[in-house]
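Note that one protein chain is taken out, while the other chains of the complex remain in position.
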Amino acid sequence: MVHHGELSVATRGRGTYEITREVARIAGESGAREGLATVWIHHTSASLIVCENADPSVRRDLEAFAARLVPDGDRLFTHDAEGDDDMPAHVRSVLTQTSIGIPILGGELALGTWQGLYLWEHRTSPHTRRVTVTVIGA
Amino acid sequence: MVHHGELSVATRGRGTYEITREVARIAGESGAREGLATVWIHHTSASLIVCENADPSVRRDLEAFAARLVPDGDRLFTHDAEGDDDMPAHVRSVLTQTSIGIPILGGELALGTWQGLYLWEHRTSPHTRRVTVTVIGA
Partner (left out) sequence: MVHHGELSVATRGRGTYEITREVARIAGESGAREGLATVWIHHTSASLIVCENADPSVRRDLEAFAARLVPDGDRLFTHDAEGDDDMPAHVRSVLTQTSIGIPILGGELALGTWQGLYLWEHRTSPHTRRVTVTVIGA
C-alpha cells in the first residue's frame, strides 16, 4: 500500500516549525499498521530535522549555532541574488535533511519520547513551504 | 512485505559503535530478496552515520572534527541542563542522520566495500540507545 499526504506550511521567516502532529495524522489516514513514512520537503532553502521537542532553548541554540557556522552576508559567498540569507539558506539545507524516513509501528509513528519533527525555514522572510509524506506499509 | 527489527545498543559514552552486522541480520530475517532497509534511531543526542570501516583513525579524526566544530561548553549555548555536552549532542545529531535507507539486493544489504553503519553516541556518559530497522521488500 502506498499513500501520499501533503502539507503546506506558512512560515513567518527563519526558525523551526513543528510538523510532528500533521505527519502523524497523514500516517494515521493511510491505515498502515506497519510501514515507513517518508517526509520530503520540496525546497532547497528550507529543510527537515528531528530535534528535541521539550525545551525550546534547544532550537534557539541550534539557530544560534547555524547563524555562526554559516553567517549571513559572508564574503565567501557570491550567490546573493535574493539577499544576504540566500546562500546561507542553501548551505543550511544541504547540512540538514530534505527527506526523513520514520517507521510506523502498530499504526503509530515510532518517534522517541523526545523526538519532534521540524521544518526549518532558513530564509529570513516568510515563505509557503510544501511537504509530501509518502507512507508505504500494510 | 513489511518487517521490523529492533536493536538496543549500550554505549560506553561518546564514540562510534558499529551496527552493520546487526542491521544485516535483521534484513536477512525479513526474507526480502529485493527491497529497502531503513534504520531509525529513537533519540536526539545520538545519531547514525555511514563511514569508512577499515581504518579506525577515520572515526577518531571524525570525532576530533566534531569536537572542534561543536565544542562542549561553548558559551553560545544556553541549554546545558544535562551538562556541557548536552547541546553539542543535539547539534551533532542534527548535522548527521536520524534515518538511513539502504538497498537490499539479492537478499543482502548493498553496502559498498568500505561502508560501515555506525551509531554515533554524542553524550559523554553511557546510554542505552534504541534503533528500529524497517524492511520493505519482496
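Just so it is clear, A and B label the chains in written order, and each chain counts residues from 1 on its own.
Convention: a residue touches a chain if its C-beta (ideal position, glycine included) is under 8 Å from a C-beta of that chain, and two chains touch if they have at least 3 such contacts.
Being a predicted model, the structure only gives us computed values, none of them experimental.
Q: Check the options A:His43, A:Arg59 or A:Arg123 and report the residue that touches the missing chain.
A: Checking each option in A:His43, A:Arg59 or A:Arg123, the one touching the absent chain turns out to be A:His43.
Q: Tell me where the left-out chain touches subunit B, residue by residue.
A: Interface residues of subunit B facing the absent chain: 34-36, 49-52, 55, 57-58, 60-62, 64-65, 68-69, 95-97, 100-103, 105, 110-115, 136-138.
Q: Which positions on subunit A touch the chain that was left off?
A: 1-2, 4, 36, 38, 40-45, 69-70, 76-79, 81, 87, 90-91, 93-95, 97-99, 101, 130, 132, 134, 136
The rule is simple: only the chains that are shown with their structure count from here on.
Q: Could you tell me the distance, in whole angstrom, between the mean C-alpha positions of subunit A and subunit B?
A: Roughly 20 Å, centre to centre.
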